[in-house]
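With one protein chain held back, the other chains of the complex are shown just where they sit.
Now for subunit A:
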């Protein structure tokens, strides 16, 4: 436990951890979920949806700024008291467990369907989750370095969909705005793609340079929003919203249609690079799970990494059927998102009041 507190990350690593904690399975499935209601204007809703990460990161910054950059557990204790802090931590632990296991089961689904259908399912989940435990057990500092390096390598992943610019059809995205109601009503659907930004609360106190931290959340939110918006836009531009809403992973469909003379199926190259991103997001989520668990039970961080592993495995196996997973997430994610939004705003306000009272 004490080891984690000694861990320090730079501002740049903070930005990259935020990006890697959010951008994951959403790269493949975000256009699908957003186009269900918003149709060809889905990319606009996607961009407006970035108010969610912006609010969370800014509220996190405000809370810490008001109370001095103390530990998240102590911060909650000072605002809410001991009992509520435990509830909040259990809530975050469950939330991140849901995120991590949904990403892991989605990753498993893509792998088993698309490339490694000859591997036994239990093997994929076990090996991947053990790799995650192994990575997360190194602590926050290694996570920051990993996020930064892997982002540089895998950022070319976001360039592949650009090839559709030449092949798409402008009639697919016109008329740009058909109805404002549809755009507004599908903004909450974009929040799931941005879920994971809650990690900001946990890692912000460990950033070294506290003076320039203010715009870090803003930068990472905008980068994430740009990645998602451009992907959604290009997907609609190439496939049309009708086909986008019919396929679970429309971006993979695009990758399959890339013709390169030497490579018979470009999808496999894409999944290989994308796996790096998935391992990164899982490691970030797992860090929070283990961190909250160790704080709740006073078990050292490294041991809690192993202890929480069965829970995550259990959730993952429960979420593996794609249709069941979608139903479960559709019924839980909106509530989680609103609770987190409410919590962060209230925390920011209460921390301000606390400071004013203290004066």
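Here, a contact is a pair of C-beta atoms (placed from the backbone, for glycine too) under 8 Å apart; a residue touches a chain by one contact, two chains touch by 3 or more; residues count from 1.
Going forward, contacts and distances are computed from a predicted model.
Visitor: Going by UniProt, what is the name of the one chain that was not included in the view, given "Potassium/proton antiporter regulatory subunit, CPA2 family", "diguanylate cyclase", "MrpA C-terminal/MbhD domain-containing protein" or "Germination protein, Ger(X)C family"?
Guide: Missing chain, per its UniProt entry: "Germination protein, Ger(X)C family".
Visitor: One chain is left out of this view; which of A:32, A:57, A:101 or A:137 touches it in the full complex?
Guide: Reading the full complex, the residue touching the unseen chain is A:137.
Visitor: So which of A:170, A:212 or A:261 would be touching the chain we can't see?
Guide: In the complete complex, the chain left out is touched by residue A:170.
Visitor: Which candidate, A:202, A:228 or A:253, sits in contact with the chain we can't see?
Guide: A:253
Visitor: Which candidate, A:65, A:145, A:302 or A:352, sits in contact with the chain we can't see?
Guide: If we include the chain that is not displayed, A:302 is the one touching it.
Visitor: Need a quick check: the contact residues on subunit A for the chain that isn't drawn.
Guide: Those residues of subunit A that touch the unshown chain are 39-40, 113-114, 118-120, 123, 126-127, 130-131, 133-134, 137-138, 169-172, 174-175, 178, 239-243, 246-247, 252-253, 256-257, 259, 264-265, 302-303, 305-306.
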